[in-house]
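Showing chain A:
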Amino acid sequence: MQNRNLLLILAVLIIAGAVYFMTAEQQKKDQDIKMGVILGFTGPIESLTPGMADSAELAFAEVSESGALLGGAKITPLRADSTCVDAAAATAAAERLITSDNVAGIMGADCSGVTTAVANNVAVPNGVVMVSPSATSPALTTIDDKGYFFRTAPSDARQGEVLAAVLKDRGISEVAVTYTNNDYGKGFADAFVAAFEAAGGSVSVTTSHEEGKGDYAAEVGALAASGSDTLVVLGYSDGGGRGIIQASLDADSFQQFAVGDGMISQALIDGISGDLTGLIGTLPGSDAAGAKMFLDLAASKGKDGDGPYRAESYDAAALMMLAMQAGGNAERETVAKNLMAVANAPGTEIFPGELAKGLKILADGGQVNYQGATNVELTDVGEAAGSYKELEVKNNKFETVSIR
Partner candidate 1 sequence: MNFGGVRAVDNVSLNIAAGSITGLVGPNGAGKTTLFNVMAGTYAPSAGRIWLQQEDITGLPPHQLFHKGVLRTFQLAHEFSSLSVLDNLMMVSPHQSGERLFDALLASRKIQAEEEAARARAEDVIRFLGLERVRSEAAGNLSGGQKKLLELGRTMMVEAKIVLLDEVGAGVNRTLLKSIGEAILRLNQERGYTFCMIEHDMDFISRLCSTVIVMAEGAVLTQGTAEEIKQDSRVIDAYLGTGLKNRKGAR
Partner candidate 2 sequence: MDEEDIRKALTAFGLIGLGLVLTGLLQSWNAALGVLNLCLISGVMALGLNIQWGYAGLFNAGVMAFTAVGGMTAVLVSYPPVVEAWQVGAGGLLASVLALVVTALVTGFVYRRLPAGRKRFWLITLVALLGYLVVRSLFGEAVQLIEAVNPARTGFLGGLGLPILFSWLAGGLVAAALAWFIGRISLGLRADYLAIATLGIAEIVISILKNEDWLVRGVKNVTGLPRPVPYEVELQQSDWFASVISWVYSGRLENAADQRAVLAELMIPASSIFVKLCYTGLFATVTLLLLVLANRVAQAPWGRMMRAIRDNEAAAAAMGKDVVARHRQAFIVGSAVIGLAGAMLTTLDGQFTPGGYNPLRYTFLVWVMVIVGGSGHNLGAILGGFIIWFVWVEAEPVSLFVMRQITDLIPMEPASAYHLMASAPHMRHFVMGLVLLLVLRYSPRGVLAEK
C-alpha cells in the first residue's frame, strides 16, 4: 500500500516536472533559429568535444551578435550527446533536435560511426543538413546522402597520401606506425601505409593503441624494437597518441615523430615533458592566416581555439549560417542548396571573425568564398578538398612549413 502511494507520488511528480520542462522548452522555441550541435559529450572522446562545441558556438554567437543574419535573427545552439559510440543514443538525440526542436541544421556528429547512423536514419530522411567537423572515415565519401551531408574535415584517405609524401620528401624511407584503434585511426593508417609503400617506403611495424587505457609501455617497446628511427603516430593529442610519444621520449627510442591531424595541438607540446622540436605533422587547411585569426578570435572570447577539430567546428557552423543568408531564409532546404556555393569560389574570401562581413555581402546580393580557419574548399561530394599544411614543431610551436 505504502509502495503504491510512493509510486503514485513519484509518477505525479515526474509528469508535473515533464510538463513544466516541456512547456518551458516550448516557450523558448520559435523565437530564434535553432542549430543543433551533436557531439560525443560522454564516451571515448568526451575530452575533445567541449572544445569543439565551444568553437561552433563561437561562430553562432558571432553571427547573432552581428545582427546581420536575415535581418537580425538570433541563433540558439542546442547541444546533444552523440556518445561517439552508441548509434542508438545518437539517433535518439538527433531525432529530438530535428523533429522536436526543429533545428535548421546540425553541426556534427563527430565519430564516423554515429555520424553515419545519424545521417542515414535521421538527417537525410528529414532533409536536414549535417556538417561534420571530424568524421573523417573514407567510407563517408560514398554514403547515399542526397546532398545533405557535408564535412569540413577531409577524408583520411587523402591525408594518408599527404603524410606519406611529406615523409618521403624528407628522405624518410622506413617508419613504425601506431594508430588509435577506431575507424579514424585504422582508416588513416591503412591509407598511410598503402601510400607510403607505394612510394617505395617500408613500414617496419603497424600497431594499434587503445584510447582510455593509460599505459603504453608495451606498445612503445614493440615499436622501438622495429629498429625504425621514425614513428608515425595517428591518434589524439590528449589521449593515447600523446601517451605513446611521451613514453617514446622517456625511453629515448625514436629520433623523429610524424603525426596526423588529431595530434596537432599546442596542448600536445605543452602536455609533454621533453623536447618535441622537429616533430612533423599534417593538418587540413592551407592558410596559416585563417587559423591564426581563429585562435585570436577564440582567445578574445576567453576560449581556447587550439585543439583537434575546433577550427573545423567553427567552420562547419559558419558555413550553415552563410548558406541561410545566401538563400534568404532559415529553411532546411536553403541550407542544403546554398552550402556549396558559399564554401567555394567565386566570391569574396571570408575568414574567422569576418562572418558579419560575409553576411552583409550576401545580403547585398554578392557572393562569398568562405575560407575560415581551415581554408574550406568542398569537393563535389561535399567534403573538404584536402589541402594540407605541413607543420613542424619549432620553438615549442607548430609552424607551417609548406602547403600541399
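Inclusion criterion for the candidates: all candidates are chains of the complex that A comes from, given by their letters.
Note that in this section a residue touches a chain if its C-beta (ideal position, glycine included) is under 8 Å from a C-beta of that chain, and two chains touch if they have at least 3 such contacts; residues count from 1.
In this text, all values refer to a predicted model and were calculated from it rather than measured experimentally.
Trainee: Using the contact rule from the top, which of the candidates 1 or 2 touches chain A in this complex?
Mentor: Candidate 2 is the one in contact with chain A.
Trainee: Would you pull the chain A residues touching candidate 2 in the complex into a rising list?
Mentor: Answer in residue numbers: 3-4, 6-7, 11, 14-15, 17-19, 21-26, 41-44, 50, 79-81, 83-89, 91-93, 95-96, 98-101, 112-114, 116-117, 120-122, 124-127, 137-139, 142-144, 146, 157, 181-183, 185-187, 190-191, 194, 208.
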